[in-house]
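A single protein chain has been omitted; all remaining protein chains appear in their positions.
Our next item is subunit A:
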Amino acid sequence: MKIEFWGQEFKVNLAIGIPGAFLIAIMSSMFGFGGGPFMVPLMAVGLRLPIYVIVGSSLLAIFFNTLMGTFRHYGFGNFDLIFFLIMFPAAILGGYIGPKIAKRLDPITVKRVACAGLLILALQLLGVF
């Protein structure tokens, strides 16, 4: 598939893109998150697209996943309204604070901290400690 973006043309290999997006969607909707952290590397490395094409488009792609996942979870009765009402304003607050302090922090440090944090979380989930 060919796409045009800001006057430039890109070739997108759908043989990688579609199965990859499909699998990421299954996995992320199963665990209950959007799938952005996996979609961005897929599109950057797998589809060889530049970052300025990815940021908006990946968000649009994962929106489909989140929308469908939300309906499905709701249909299965896994949605807790009160819990949602607690988390939703907090998420808005987080979205407001985040960009404000983003300028003062080094993104590489943030990523490394996140990396270590994720590893600890993963080992805890796996019952290593």
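The rule we apply is simple: a contact is a pair of C-beta atoms (placed from the backbone, for glycine too) under 8 Å apart; a residue touches a chain by one contact, two chains touch by 3 or more; residues count from 1.
Methods note: contacts and distances are computed from a predicted model.
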Open item on the list: I notice the complex is incomplete. Of the names "CRISPR-associated endoribonuclease Cas2", "Cytochrome c oxidase subunit 1", "Probable membrane transporter protein" or "Ferredoxin reductase", which is the UniProt protein name for the chain that's not shown?
Closed with: "Probable membrane transporter protein"
TODO: Using the touch rule from the top, list residues of subunit A that touch the missing partner.
DONE: 1, 3, 5-6, 12, 14, 17-19, 21-41, 43, 49-53, 55-70, 72-74, 76-84, 86-95, 97-99, 101-102, 105, 107-108, 110-112, 114-119, 121-127
